[in-house]
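Note that one protein chain is taken out, while the other chains of the complex remain in position.
Chain naming follows the written order as A, B and C, and within any one chain the residues start at number 1.
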Amino acid sequence: MTGDEKVLEKTLAELSHPGRVAVTLPCTESDVASQIPRELLRGELPLPELSQLDVVRHYTRLSQLNWSIDTHMYPLGSCTMKLNPKVNDAVAAMPGFAEAHPMQPAEDVQGALAVMYGLQRQLAEITGMADASLAPLAGAQGELAGVLVIKAYLESIGEQRTTILVPDSAHGTNPATASMAGFDVVAVRPQADGDMDLDALRTALEEHGPTVAALMITLPSTLGLFDRSIVQIAEMVHAHGAQMYGDGANMNAMTGQVKPGDLGFDVMHINLHKTFSQPHGGGGPGAGPIVVKAHLVPFLPSPHVERVDAGMQPQSPNPIQQRGTSRSSIRRAASSVDHEGNQTLPGTGNTEATLFRLVDPPYSIGKLASFHGNFVVLLRAHAYILSLGADGLRAMSGAAVLNANYVQARLRDAYEVAHDRSCMHEVLFSGRKQKAQGARTLDIAKRMIDYGYHPPTIYFPLVVDEAMLIEPTESESKETLDAFCDAMLAIAHEAEATPDLLRDAPHAAPLRRLDEASAARKPVLRW
Amino acid sequence: MTGDEKVLEKTLAELSHPGRVAVTLPCTESDVASQIPRELLRGELPLPELSQLDVVRHYTRLSQLNWSIDTHMYPLGSCTMKLNPKVNDAVAAMPGFAEAHPMQPAEDVQGALAVMYGLQRQLAEITGMADASLAPLAGAQGELAGVLVIKAYLESIGEQRTTILVPDSAHGTNPATASMAGFDVVAVRPQADGDMDLDALRTALEEHGPTVAALMITLPSTLGLFDRSIVQIAEMVHAHGAQMYGDGANMNAMTGQVKPGDLGFDVMHINLHKTFSQPHGGGGPGAGPIVVKAHLVPFLPSPHVERVDAGMQPQSPNPIQQRGTSRSSIRRAASSVDHEGNQTLPGTGNTEATLFRLVDPPYSIGKLASFHGNFVVLLRAHAYILSLGADGLRAMSGAAVLNANYVQARLRDAYEVAHDRSCMHEVLFSGRKQKAQGARTLDIAKRMIDYGYHPPTIYFPLVVDEAMLIEPTESESKETLDAFCDAMLAIAHEAEATPDLLRDAPHAAPLRRLDEASAARKPVLRW
Amino acid sequence: MPAIESILTTQTRSDVTSEPVSPVSVDQHPYIPMTDADRAAMLAAIGVQSCDDLFTDIPEAYRRPPLALPDALSELELLVEMRRLAAQNRTAAEYACFLGAGAYRHFRPSIVDPLVMRGEFLTSYTPYQPEVSQGTLQTIFEFQSLVCDLTGMDVANAGMYDGASALAEACLMACAVTGRRRIAISERVHPNWVAVVQSYAHGRDIAVDVMPHGALAPTEAHACLAVAQPDFLGRMSLDAAAWGDSAHAAGALYVVAVDPISLGLYRPPSQYGADIVVAEGQSLGVPLSFGGPWVGLFACREKYLRQMPGRIVGETVDLDGKRGYVLTLQTREQHIRRERATSNICTSQQLSALAASVYLAALGPQGLRRVAELCYERAHYAADRIGAIAGFEVERDEPFFQEFVVRTPRAAAEINRALIERGIIGGLDLSDAPRDRLLVCATEMNSRVEIDAFADALAGIGGAR
Partner (left out) sequence: MPAIESILTTQTRSDVTSEPVSPVSVDQHPYIPMTDADRAAMLAAIGVQSCDDLFTDIPEAYRRPPLALPDALSELELLVEMRRLAAQNRTAAEYACFLGAGAYRHFRPSIVDPLVMRGEFLTSYTPYQPEVSQGTLQTIFEFQSLVCDLTGMDVANAGMYDGASALAEACLMACAVTGRRRIAISERVHPNWVAVVQSYAHGRDIAVDVMPHGALAPTEAHACLAVAQPDFLGRMSLDAAAWGDSAHAAGALYVVAVDPISLGLYRPPSQYGADIVVAEGQSLGVPLSFGGPWVGLFACREKYLRQMPGRIVGETVDLDGKRGYVLTLQTREQHIRRERATSNICTSQQLSALAASVYLAALGPQGLRRVAELCYERAHYAADRIGAIAGFEVERDEPFFQEFVVRTPRAAAEINRALIERGIIGGLDLSDAPRDRLLVCATEMNSRVEIDAFADALAGIGGAR
C-alpha cells in the first residue's frame, strides 16, 4: 500500500526533487564553464535529483522485487543458475585487482596476468584443448571469435568456405553468430532420439560439399542429451575438410567427465557465467573464452597472455629479516607454485622480473574488446576452479547430472519426457499433455511462481513443442529438489483438475501477467 | 507458498542435513584429539550442518522479512531512525581499523587513537562540556557510567547521597540505572504543559534534602519538549549540592542549537546510534559516550585517550623522492590538521612518534568493557561529524525539529496533541479520541504497517495514555512526510468509520498479530 | 599507506581550512533532503516565520552557540582522510600477529559480511513490531539456540555488550538469585574482565574477592564463584569440575567464562557444573576492530531464566496459526520493571550476534572442531619452536589451548619492539619484574611458515645485546 497502488516503486524521475544530492564532492577553484568555448558548453542537464536516502531505498526496494539464486531455486535450462560463492566477490573486490589499469606495462600487473594465464591453462586442461583466449566478453562473442578463427584459418590455407551447419535445436546465438561472421546457415534436424541424424548430416555435407566451413554443435545438446555419435560426427565433418565448433554453454555436465578436445572439437566457447559460476547480474557481465586445437592457436583474438621463460629468478631472502626496510623484499620472497603446478617467479612487486606478458597472436583475428576482456569475471572463474580442484570439478558435473536425472525420474509420469533416456545436466519435458488439458507450458511456468520456484526455460529448444528445459545444477540439495518436484506434481494435478488456476497464475507475485503485446506495439522505453 | 505454509522460513536446525558444510578450512596435520586429556575432550557437538547455498538463502530471505531505514520510513520516537550513510560502512571496513588489535602498544595504533581523541573533542565541543569518555557500550551503560561518576565524585568530597530524582516520564533505563548504581529512585511528575513542575521538584529536593545525589533528566524530554525552566532546574539542583545528569538520547534536536553544558548539566550520555547515525543493527551495537564538566573529569571510566604534546616532529621529506625505498617516509609526510583544527603529528606509520595514548583517569570509576569501547561505532560517528561539519550539524537538528513540527501541524486536528506547543525533534500524540471510537493506539500502529510505514513508539512515555511518539528525523523528505501524514489521516478516518479494520491490522505484513501472551506463559526459547 | 593518500590528504586538510569544502549549500547536504522550497512550504504550514521560531523554548542567551568544528568534508575527502588514519595503524592486515590476550584473530568466512551487512539487518531497530521484524527475531531465536548448543546450557539470551560485561551481569545475577552480596572470582580471569566485574559490583555496593588459583574457596557469603576456562594465560584446568563442586557446596552459583572456539574441541561447562556460562563472541566471525563492537554470550540453567538479564526471543504463532517470533519475558526488563529490572541493558549488540550466528551456521560442527584443532596445533607448534630457542622458556606446567607463556631472556617490551620492525606483532608483555614474560597466541591464521619466521626472529633478537 506504499503510496500509489498502481506502482510497485516510483522511477528515479518520479522521485526527483530539484536541489537534492546523494553525494558530496570537493569544490572547484575556478569558474570552469567560462574557460570553455561557448559552442562546446552544455546547457541544461536533465538528470534526476535525489537524496542519499532516496537512492538507497529505491534500489533496495527494487532489488526485493527480483528473484535470484540467493533467494530461490532458479532451474533455468541452459543457464546453469548455480551457487555464486561469496568468497569470489571478496576476491573481485581486492584493490590490487579492482584498481589495476589495463594500460599499465606488463611488469606492473604481473598478478593480473598470472590470473589470466592460470585460467587459460585451466580451461585448456579441462576441455582437452591446446590453448585458450579469454578475450570474448560473453558466450555470443565467444562464438563470433571462434567462427572468425575458423574463417581466418580456412583463408590461411586458401579455402573459401561460406556455409556453417547448425542444428535447428541450437541456441539463437549460433545462427546469429554465423551470419555475423558472414556465413550462410544451413540447418540440420536431430533424429527422434535427440542425437543428430547422421544421414541428414551426410546429405548436408555432400550437398554443400566443399563450401562447409564448420558444424556448430552444442554438447551436451540443448535437449540436455549427450550425442552418442559425436565421434562419428566429428570424423564426418573433418572428412569434408570442415571444422568442429563446440558450443560449450553446457560444460557443467562435462567437467572431469569428458574432454571435448578428445572428441574431435577444434574450437569451443565456454560461458564462465554458467559452468564457472560468475553471478549473472540480471543479464551479465559474463565471459565467453574460447579454447582451440593447436592449428587454430595462431588465429586467436588479441591480446593473449604468454609466459616468458623464467630465467633470472631473484634470490628469496628471509622475508622477515628484510621487513621494515622495504616491503618489496617481502614480496620478492613470495615464491610459489602457479596454478598448473609449475614453479613460478616470485611476486614482482618492485622487481623488474616479468614472467607474463600480453601478446598478439601472429595471425590474430584482432581485438574484440577495448582491452583484455572481462577481467573480474575471469578472476572469479579462476578462484572457483582453484576452490574445487580436479576432484571438485568432477563431483560438480556428477552431481549436476544426477540431480537432473532425479528430477526426470520423479516427474516422468506427470510430464512427457522429450527423450526417454538418461539426460545430462538438464532435463527436457514437453507440456503437450497439459496443453491438451487446457494449461500451456507458459501457464505451468507462471504457476510455479506461486509455489516459490523460478520457472524453467520454456519454448526452447524450438524443436520440441511446449518445451520445459529444467536445469537444477549441483547446487540444489535433495530436499530442495524433492520440494520442487512435489510442487511440479501438484501443478500437474491442478492442470488436470483446475486449469484456470494455472491460466491466471501467478497469484502470489508482485505483479500478475504483463501485457507484452502493447509494450511492443506502442513502445515506452524511457521516462 | 514455499513449502510449509505455516512457516515463513525454516530454522537452521530444520534446514540442517548431516554432512553438509558451508565453508572449507585447511587440514590439520595430526590427530589433535589424542593429544588432549580425555576429561577435557568434547563429545558430540550438536550444531546445524548446511551447504553454502542454504546459509546464503536462509539469511537473505530472513532479511527480507525485516523493515528497516533502507526500506521504509521508521518514525520510532526516541530512537532517531535516520539515514545511515554508506560511506561510514566503507570506513568501518578499512583493514587498518577492522584488524587493529586492542592490546597493541599505543605507538602502533595511532590512527585508531586519533579517531577516538578526535571524537572525544567533537562530543565535548558539541555539548559544551570539558571532556568525554567513549568507553560506554550503549546508552544505558553510559547512564551507569555517568551515575557512577557522580557517585565517585560525591564520595571524593565526603558526601553520602543515596537518592536520585527521576521524572516519571523518563526512559526505563534511567531508574534501572539509578538502582544498578545503588541509588534509591524518587519520581517527580511533569506539569500539564510538559515542563517539570518546579514546586514538585522543590518539594522533592527539600524532602530528601542532603540525600539527593542528582536529578536525571532527559532534554529534550521524552515528551519531545524542551523544558523552558531547565536553567532554573539546574540552579535548584545545584543549590542542593546535587548534580545534573542529562540523558542525551534526544541530542538530535540540539546539535548546534544549544549546548547542554551551558544550561548547567554536569554529565550527560549520548547515544551515537541515534543522533550520530550508527546503524541500529536490529538492536545494536551502539555506543553511549558520556561528556562531563571539569570537576568530573578525574572520575571518567578507563581507558581515556590523552594527547601528549607533540615535541619531536620528524622532518617531512618530499614524499615522492623517498618513494619506493620506504613507505614510512611517505606516511611521515602526511602531516595534517587534526579534527579540532590543531596541528597534529604526522602519521606514525613506522616512526616512533606517539601523539595519542590510553590512560586511566586518576580517580576513574574503572572499566566498563573488555577493552576500549565499541570502536567501530565511534569511528562511524567521527566520520559522520566530519561529513556534516558545524553547519551541517546545525542544519540537521533544524530539519529534524521542523519535520516534527510539520507532522504535528498536519495531524493535530485528527489526533490529540499531548502538549499544545511547538515540539522539538519528535511529536507526542495521544490516541484517546480513537480509543473512544474503538481503536486503540496499538491498532493504529498496526494499521500503519498496511500503509507501508513502521509504527512510531507507542505507550511510551507512560505519563500520556495511548501515547504515540513520532520522530521523523531530518532524513525524511517533505514528500515522504506528506504521504505519511496522508496515511495517518486516512487511518484516523478509518478509526471513526471502520475500527474493526484497525483491530485486525496488519493485513499486508508477512504475519498477522502474534500471540505474545502464550509466548511468555510457555516460553519456547530455542530449537 | 600509499603516497597518493598522504598527498591527497594534506590537500584535503588545507581545503578544509582555506575554503568551504562542502560543494553544496547545507540545505543540499545528501543527508538532509530538505530544500529551501521545502522549508518555506513547511514553515508556512506550521504558521511560523523561520526555523528559529521553533526553538524559542530555549532561553535566548543559549541559542545557536558557536560550534568550533571544521567545515564538512566531501565523501572523497573523508575517505582519503580515513585511509590516512587507518594507515597509521600497524595491524594484522599487514603484519604477522601473535597477540591474543582476550582478542583473537580467526578466519572470517566470506559469506559473513555480505549477509550481515544487508540493509534490512543493518538498519532496523530492536524488533518492537514483530509483524515487520521477523528477520531479526528469528536470527535472535537461532542465536539463542546456537549458544545453547555450544555451551550445553538450557537457555541463552540475545547477547550482552561483550564478554566482560556479560561476566559482570552474571555475577550480579548470582547475587540476585542467592540474595548474597559477595562475589568470588579467580585471579586467573582476564584482568580486564575482573575490573569490569568490580565496576559493576561497586555500583550495587557488592564486594569482590579475587581468589588465588590454588585456593578457590567460596564461602556461604559468596553469591558465586567465577572462573575462566581457558584462563587468561590460555591454560585449560583439570580442576574445573572440582571448583563447581566447591561453589555448590557453599550454596553459590558456578559462573564459567569460556572461549567459544575452544568449545569445538573441549567439553562444554554444562558438563562440569556451570550454572551460568558467559563468553566473548568476537572469535565467532567478528573482526577485532580495536576492541569492539563484539558481543557477550550469556547462557544459564532453565531455573534461573527469569533472573536472566537482556533480551529474550520466544517462538509463538500469529492469528492464522503461522509460526512467528517475539520479544518475550519482558517483565524482567527496564522498560517494564524500571528500577526493579534485572539489568538496565537496552540496546545491545545484535549485529555482532548475527555475525556469530552466520559464522556458526557456516562452519557447523565439522568446521568449528577443525578451527579449534588448528589453533591447538599451531599454538603447540609455536611453543615447541620457541621452547627450543636458547634463553627462551615456555611455561608448560599445565595444558593449554591456543595461548601460552614464554619466559624471555631480555625485556619483553624490547623484544616486541624488535619484532614489529621485522613485520611481526609479538605477544602480550606480561613482565612482572623480576621475570620477563610474553603471552603468545597462535591460531589457524598463523601458518607454520609464519611461526618458523617468528621463532627465527626471536632467536635473532633474543641473544642480541
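A few remarks follow.
The definition used in the following text is that a contact is a pair of C-beta atoms (placed from the backbone, for glycine too) under 8 Å apart; a residue touches a chain by one contact, two chains touch by 3 or more.
These numbers were taken from a predicted model, which means no experiment stands behind them.
Across the whole complex, the hidden chain's contacts among the shown chains comprise A, B, C.
Interface note for the absent chain: among A:Met73, A:Leu154, A:Leu225 or A:Ala467, the touching residue is A:Leu225. Of B:Val23, B:Ala253, B:Leu355 or B:Ala509, it is B:Val23 that touches the chain left out of the display. For subunit B, the residues in touch with the chain missing from this view are 17-27, 29, 51-54, 56, 60, 85-87, 89-90, 318-321, 323-324, 330.
Although one chain is not shown, part of subunit C still touches it, namely residues 2-4, 7-8, 10-12, 23-24, 28, 75-76, 79, 92-97, 107, 109-110, 114, 117-119, 366, 370, 423-424, 444-445, 447-450, 453.
Note that in this section only the chains that are shown with their structure count from here on.
One inter-chain figure worth recording: subunit B and subunit C are separated by 17 Å, centre to centre, where each centre is the mean of the chain's CA atoms. Across the assembly, subunit B contributes 20, 52, 56, 60, 64, 69-72, 83, 85, 327, 350, 387, 475-477 as residues in contact with two or more other chains. Residue numbers of subunit C whose C-beta contacts span two or more other chains: 21-22, 27, 29-33, 38, 72, 75, 109, 111, 119-120.
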